[in-house]
Every structure is written in structure tokens, then in C-alpha cells.
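Only a single protein chain was left out; the remaining protein chains are all shown in position.
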Amino acid sequence: MSNDFRIDGGMVDRNQPLTFKFNNKTLHGFHGDTLASALLANGERLVGRSFKYHRPRGIFSAGSEEPNALVQLRSGAYQEPNTRATTAELFDGLTATSQNHRGPLGFDVMSVTDLLSPFIGAGFYYKTFMWPAAFWEKIYEPVIRASAGLGALSMQEDPDKYDKGFLHCDLLITGAGPSGLAAALAAGRAGARVILADEDFELGGRLNAESHEIAGMSGRDWVTQTRIELSSMDNVRILPRTTVWGAFDHGIYGALERKTDHLPHAGDKPRQVLWRIYTKRAMICGGATERSIAFANNDRPGIMLAGSIRAYANRWAVATGKQVAIFTNNDSGWQTAAELAALGVNITAIIDPRDIPAPMHISGASIAMGTSVCNTAGRKQLHRITLTNGQTLNADCLGVSGGWSPNVHLTCHQRGRPVWNDNIAGFVPGGDLPVGQTIAGASNGDMTLSAALKSGHKSANAAIKSLGFTPSRAQAPRAADEPFAIKQFWHVTGHKARAWVDLQNDVTTKDIKQSQAEGFRAVEHLKRYTTLGMATDQGKTSNILGLAVMAEATGKTIPETGTTIFRPPYSPVAIGAFGGRERGQHFHPTRLTPSHKWATEQGAEFVEVGNWLRAQWFHRAGDKSWRDSVDREVIKTRKSVGVCDVSTLGKIDIKGADAAAFLNKIYSNPFAKVPVGRVRYGLMLREDGICYDDGTTARMSENHFVMTTTTANAVLVYRNMEFARQCLFPDMDVHLISTTDQWAQFAVAGPKSRDVIAKLADDIDVSNDGFPFMACADVTVCGGTPARLFRISFSGEIAYELAVPARFGDALIREIMAAGAEHDITPYGVEALNVMRIEKGHVTGAELDGRITAFNINMDGMVNKKKDSIGSTLSQRELMIADDQVRLVGIKIVDKSDTLTAGAHLIAPDTAPTTQNDLGWISSVCYSPHFDQHIGLGFLKAGNAKHGDIIRAWDGVRGTDVDVEITSPHMYDPEGGLQRG
Amino acid sequence: MANLTQTSSLNGYDQPIGDMRLREITDLDLTSLAIPHKGATKLKTAIKNGLSLSMPTPMKSTADAKSRLLMTQPDQIFAMTPRSKHAESTIRKAIGDTAYITDQTDAWVVLELSGPSSRTALERICQLDLHPDVFKKNQMARTTMEHMGSMIIRTDNDTFILMSASSSAASFLHAVEISVQHVS
Partner (left out) sequence: MIINHPLLGPRDANEFIHLGDASLINRPDGMADDAAEKFHDYLYLRDNPAGEYRELWYHDAGDRSWLVVTRNTLTHEISSVEMARDVARKQGRSK
């Protein structure tokens, strides 16, 4: 095993060795490793190429802030690009490859772009490729996109599963470091429902990376003890591997739990679960993130954050180099040096720009105070550093600490602005946190261990007290305060080579100065012009540094320069997680009609109508195309009898002493005097006078109406009626209930329909006198099954609609088919239904498109002016009922061999197809087997006076221009004698 | 002519999954009882006399071994009673004309999820807080699950009734099934 850089101690389990592959090289690690720690243990330094310049890059950090070490994990369809090696848990058989290079990682042909860097600095997108304009889309952009970038998608469907879920708590604690654990103990002991979430797979946060003591034991033992106590509490839920990535209104938080990412295979379980967490209070215990210092060539593999070097040594037992140098402007860098030295790692030098006495002595290390690193050497691996005092030192690892930035992100998601704190040289939360949120520990600027434990304990007690819990008497865990002194020192000037600020987006100090020089000085401009902080790491290690460089260039202070606002997500969330399980056929619910099973047996083709699946037509032997099926269904229905499942139409039972009065308000035409046992067609207007739905409503008894709505508008009509009932007429005794799913309803239409109904219905006279057109009744069918019978017609034929409770629907359709067998009854689908209604001139959603009034569909007589119904007043506005408004007309093609298209414009003969000459449009078309030609419905200016005219249907989209004859919309049986027969 | 045969939305689905059981309930009548304007007191008495149950409140159902009443709207109650031949007539016999009665038996699919992990499974689909201190036995709510309007009732510690529209019964079952499978 070649773990040359593995040292003693740490939290990896040496009894569980793991094998993995990086760029096809077999390597070894242990359970508890991240991919990054295992790579470092194996001495792998070069792990990727940078976004823009293809510079060789190595692992920079030890957490989710990682800008460099993005890899592609797994392979094939499971491939996940841009995975941070620093957070990917090692598992046996893991495969990873590096990103953004052509040829091998060590010899990337695209590194030539680095030589072009003088030409592709900040804003080059906006300047260099301006001319000629046509080149942008075809040449510049594809080339740039191909050469710059991160990982690649597999281009296969993601086989992973994702899920969503909902959690509730009194107190959500984000971050299980010292402050978070202290908070969880306090709140948990008081009995509050607590969720403790941490992005890491181990609880403890920085305690795992440090050698601190708490309450007289090692920090790590304290974490273990705390975890055991918290796990024993029913009221505490611990969510490791869970990133709280967004704070939303009213205490709602978004969190992503990585359920099976750490396993070789997910089994049939979801990879990740996106939680929506409803909280009464929330605490951010997010710690702080170390940041770098800018100096020439500070991006070489081997140059890392000093605190991360400490984490690799203490937690993962990995020495990140054989000769480690530290460059720090604060005391925490010294801590790294001391702890590494104690672990036997060779510390070559400590360089500190502060003009103070050395805080400590490190044996074997040369110490340079008041000094900085000004350049480095080593192409694929750091070899040497040069100091501002002229000294040159050999080093294969350089730890940099520019100070720590509190993780205030979640405090900003409701537009909170952080404020600058000079003592810690970082932004801390301002006063305007999201409602119910508090913040503790290092993320609130309490940078030392004792302070973090105390603030976590205290904030949690305050939060639960405000919810009515009594805090326990326990004190905050005790610990010492480690030294934390810092000098604000941001970058080393005086060297010509590039000094990197944002490693992931390849932004240098020069880019920032250029942005300033070209006038992009506001932070939001700086960000967009240079792309500083816009990469997948959102500038966690670089934003403050960039701001400081800008502040220096403009001669302002950092608070004067400001900061950009943080938005969700805190760290990247896969789109798949947002989609959850709602993929493919589960994207929306599917509604099935009661006759669905039967229709499937009958060879139906189905069509989606909203969420419904409806039979579109029924294929029969001999049908050569769908048109054959539809024509046959229409012809046989008109000649004999057909049956169609119309259960999808909205059905609303309306009951109450004021039901009739209520309907009088809802419909524009009168309903108060509809006799019991009769159906009336009704027109529903919006308050602005536009007609939005129509249907038939049957009076089953004095106080009981059954309304039908169009399939598409069922929910809207119901909602609008609830509005009228509750908000407009609150004292009416009227009650609504949707019965759409309660009833299986079949239209039986055609000259022989009466025979069929007579056979099915028990003891009812279905003669024209006994049950005339527009009659309705509660009946029983097939020997006692309760049913509703309506004599209504959408096809223009004698027709009935017969409804039974849905559980009998399958049986009823089979009985109808049996009863109609002697007349060769034909099932018909929505296409035939549509053909027959166009022939008959009935409107549907194609006509009632949100712009159409009763006047437009020649139903102005149905707006009763003697009563106040919804929409009646504004439907009478002058221009809406002017003579030149469009009117519904029938359209027949002159040359029967031509076809019509819906959407065609109607224009006069010999005029140009211009907006000025536009006379109307065609809304619905079909091939009519009855007329043996294409027909349509449409709207034509003053169309009522144009019946018989020959004009043109011009369709610029499909390139057709045909002569059409304008007719009455009621093309089939215009007198209506058939349906009344 | 022969009486029509009945089918249920999910053909009587009944499956053990992990430590849970998920099944369709088909032996209930569902009726909505709309409370007439200013008629709540009368209905309350009728329910007491006819069904031996007290009025449900907006979040709390009332139940005995056979029947359950839910408050589904401020002026609407749902009755879940043993399956009969004609739901509306059965209820009318019990409470007379003290409410506007509408058969809803066929409008809903009724599932029962039981077993120790039920609540964990429901975390994946139900956004309500089902902690037993918050959502107690007999508590009910109307809510949305996977974009489907639904009702949930806790009938026991680890037992929940889940209801949704019958036309999308298969989608609803799938949504619940997946939630159960993901945690079993």
C-alpha cells in the first residue's frame, strides 16, 4: 500500500482498507477518508485543470468550499461531474477522473490557453469577440465553451433516484461543530424538537480537525459523548450528510441529505432526499471558512489552506507534504505549524507579514516575521517559494491562512446584509436575519472554542425559551480560548506574475484592478465583470479577498466597498434533487376514466386531456389510419348509435334552499325557473364579460342541481363558485361538492340511442313525450343500480347521458355495448366527439379562448339584462357588442380536395394578408364525413351578415391560402330537429 | 337484467412492505353532509341521535368502531359509514333532512397505511407535521400529496387513512407505495 503520506492517529478506520481508482490508477485508502484525503495520502497532488487557463491545480481545502479539486465521480450513466473530492466519501471501488483537460492530466494540450492569458483577462467576453457579430454564435462561443469549463455530463438519462420530504421541528440547528453541538444539547435537554444537520458525514465540525480539549477530554471524545447523548433523545433528529442550503419565508429551510452517495450502490433507494424543513426557530452554527492570500503563482498544487492541512493531519492522518511551509497573517496558521510539528511533520518555515515577535517557536522551522511569500515555483507540484526578503526555500507544501470568514450565507437569504468586523477581519451577520433565525459560534464571529460553545448554548436556550420551553440548568461545555489575532493583509504586491484570487473561475488580482480601471467598481459589477465568486464554490475562499483587493484599488475600506448578497443554494444541489421522483410518467398524476380498462381492451388510442387519459379513437380491423377510425365512428353514430365516456366533464352537485338563486348569479342566462326534471344550457362569464365556460345544468329536485363544466375548467369553475358563495353571497344557503369522480357518465347518441337506453333503464318511459329533449331524472338501471339520466346532445343526434356511481362504470359500459349490439353500437373517442360538435356548431375551449364574449358566439340573447349575474354588466360595453365584432361562423372549403387549418386568418378575396386586412380566424377544423370535406368553425368580423360569402383562409405558418364559404355555424341539422326527435 | 357488478379503484390492493402494510379500504360509504345555513345545531342533534357520534371539529374527527365523521369544510362534514346499497338513503334514514347529503363513495380511493415506519414513510409525501403530540389519534387534515388533493386521518398510533380522488387512484397508490419502499 503506497500511503506514503499517511501518519499516525486520525479518524480513519485502518481495519477497513478501501481500493479506488483515480484516472485509472488503482489507489488505496481507508473507511473515513474523503477522496481528497485518500489522494493526498497516496501523494497525488495534481488533480485537475483550471476553468479558463487550464493551469495545473491540486487540492486546496478540506471541505465544501473547495475551488480546485472537482472531479467526475463514477462512470457511465451514473457519472457525476463537478464533485468536490474534499466532500466525496471514499467507498470501495470508487472511480474518479479529473476534469477539463485534453490528453492526460499531466500534459493538457489546452494549457496553451495559459499563454494567451494577456488577451483573455476580465471582460474579454465583452470586448475581444465583438466583431464580426455573426462569428459569435458560430465560432467564438463554441470554441470558448469547448475549451473552458468543468466536468461533462454523461448525456444519458440519470439512473439515480431522488426523493423529497418534509420535516418539522422547534429548532433547526445547521452545523454540528462545537456551537451546534452545544446548542443541540441545550435544546434537546429542554425537550424541544431539534433537528441537527451537518453537511459532513461526521459530527464535530472543526473539532475533528483540531486538537482542542472540551470539559477535560479531547474534543473528539466530547463529540462522541455528545452524539451518544443526543442520539438517545427521541426529540432530537441528527441528519449527517445534510446541507441546509436555503432559508426561505416563515421559517422554511431547504436541505439536501445525501442518502446513498457514500455507498458503492444505492440499491433501489434514492441517492439524495431534498427536505423542506418547517421550523419554529433556526440556528445557524455554520462555522467559518478560511481564505487565502493573493501572491504570484499562488495556485500551484501543494499550496493549500493552512487550516485544511491541519484537518488532513488531525482527522485523516495525512501529511500534505514532506517539507511544509506556512504563510499566515494570523495566529491560526501558527497552530497548524505547531500541531504538524508535534505529529512529526517537517515544518521548513513560517512566514508572517505581521511586525510582531514570533508567537511561538517551532523546532527546525525558520521564522520570517514582517515577511511575505512573493513567488513560487514548480509546474505540477510546488517545489520552491521566494520570500519578500529575497530568501528562497524548498517546500512541497505551502499552507496559507489569510484569516477566517464567518459563514453568514443563510443569514442573507432574506436580503440580510452582513457587516464588517475589523477585529476578526470578516463579515458578520447584520441585525436583519430571517424571522426566527439566530446565529452562533464562528459564523457569528465567535472565533474561539470557548466563545463558540457558550454562544451555541446561550442562543439555543434563548430560542427555546421564546417557544415556552424551560432551559435545563446545565452550563455550556467548558473549554479554553485559543489565540486568535489577525492582521488585515490581503495580497503581496510588487511582482508581475499573476496572483490568484478566485481559483475556480481563474480570477486574478490583475483582473480586479482592471475591472476597477474600466469602471466596474460596485461589487455587483465586479462580480459580473470578472466572474469573481460566480463558480460552483460561490467564492467561499475568495470573495472577501477579491473585495479587499478592489477596496485597495479604489482607496476605500472594505465596508465602504460592500459585499455581494448570498443567495440559495449554499452549495450546489443537483437538478435531479429538485425534480425528485416527479419524472417521466410521474411528472403529474394521471386520471383514468371508469371505462379505461374496457377501452384498452377495445383497442383505444388514448390522448392526454389535462391529467386525464381519454380514448381518442378505437382502432378496428381494416382501419388504415386514425382518420378511418374517426370517420367510421362518426358515420355509425349518426346512422345508428354510438357511445362515449364523458365522465371527465366536471360535475358539481349544487344543493340548498338558495341553489336556484345562486345559479341565477353564476350563469348569464336565467336559471331560477328551470323546472324540476329539466336541463338547461348555461353560459358562464367572467366579471369582465368574457365567456369562460359553458355546460348543462340539470334540476334534479327543488333544491338540487347537477352542473356540468368543460373538462378543462372543472376546477376553476368550482373555485369561482366557492368565491361567489363565500365572498359575494355569504348568507345564501347553497352548497357545492365536486362529483366528477363519483359518477361514470356515458353519452349514448344516435337515432337508435333510445332503444339502447330503454333496455338499460328500469321502469322509465323513454318515449319522446315521456322523456323529451333536455329532460333529466334520477333512475335505476340494470335492475336497481342508482343512476342519473339526461337527455342532452352534443352531437346533434337524439342522445342521452347515463351516469352511475363510478364503481359500476366498467360494468355499465359493457351492458351498454351488449344492449346496443343489435344496432351495431360503436364506441367513439374524443376525435369523433369533436367532429360531431364542429358539424353541429357547438363551441369548446378552442372557441372560448379567453377573448370571446357571448356576443361573439351569437349568444348575446343569453345574457339576461333583467338580473345581476356575474359578468353581465361589463359584457354590455359598447365596443364589445359593436356590429363589426367577430362572430362565430361555419366554414366550408370551396374546393373539397383542399384542407383547412386551425389558426388560419380569414381575409377578403384580392387583399394582401396584412394585419389591417385581417377579418378573423379559424378556431377549429376537422374532416367531416357527413359533408365529405374539411369544415371548420371560426370568427369573422360581422360574420352573421356574411353567410354565403366566399373569402380566403390564409395560413402564413403552414403556407396555405384557400377559398372558403362562410356558413351558419350550425352546419349539421341547423333546425335541430334530430336531437329533439 | 343482472345487477351491475362493482369494481374498486385498486382492486382491493393489500401489500405488506417492510414493517408496514398498505391496503385499499372498500367497505365504506362516504357521504358529504352539507350543513344548511344556520342548521348546525339541528344537524348536531341528528348526528347524536342517528349515528351516536358527536360533531367533528375542523381538525378532529369523531369515530366509533364502525363509523367516522370528518369536518371537511366549515359547513361540510364527511361521513364514513359501513358500505350499504345506497349511501345517501342510508344516511338520510339516520339524520333525516338535517343536511344536504351527497354520495361520495366513488369519488375517493381510501388507503390505510399501518406499521411502525408509517410516519417515516409519510415524511416523503405529506407535508404536515405528523408527530403524535401534534397530529393526535383521530386528527384529520386535507392537504396535498404529490400534487394530489388528499385527506389524512390518524386512526391509531401507527395507522393512517389516506384518501384522494378515485380517478387518479393508481397515481396516488404509486406515490404512497414509493414513499413506503424508500424507507423500508
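Labels A and B are assigned to the chains in the order they are written; within every chain, residues are numbered from 1.
Everything below uses one rule, namely that contacts are C-beta pairs under 8 Å (C-beta built on N, C-alpha and C of every residue); 3 or more make two chains touch, one makes a residue touch a chain.
Model, not experiment: these values are computed from the prediction.
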From the listed residues A:A661, A:V676 or A:A902, report the one that touches the chain absent from this view. A:A661
The one residue from A:A247, A:M732, A:V830 or A:L888 touching the chain left out of view is A:M732
Just one of A:R478, A:R877 or A:K896 touches the chain that is missing; which is it? A:R877
Residues from chain A at the interface with the omitted partner, ascending: 249-252, 278, 435, 658, 661, 687-688, 715, 719, 722-723, 726-732, 867-869, 872-874, 876-877
Residues from chain B at the interface with the omitted partner, ascending: 58-59, 71-74, 127, 141-144, 149-150
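Please note the rule applied: only the chains that are shown with their structure count from here on.
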Report the inter-chain centroid distance for chain A and chain B in whole angstrom, where each centroid is the mean of the CA atoms. 32
For the complex, which residues does chain A have touching chain B? 161, 163-168, 193, 268-270, 273, 276, 278, 581-582, 586, 588-593, 611-612, 647, 653, 655-658, 703-704, 731-733, 735, 737-744, 759-760, 781-786, 804-812, 815
What does chain B use to touch chain A in their complex? 1-8, 32, 34, 36-37, 75-76, 86, 100, 102-108, 123-129, 131, 134, 146-148, 165-172, 174-175, 178-179, 181-182
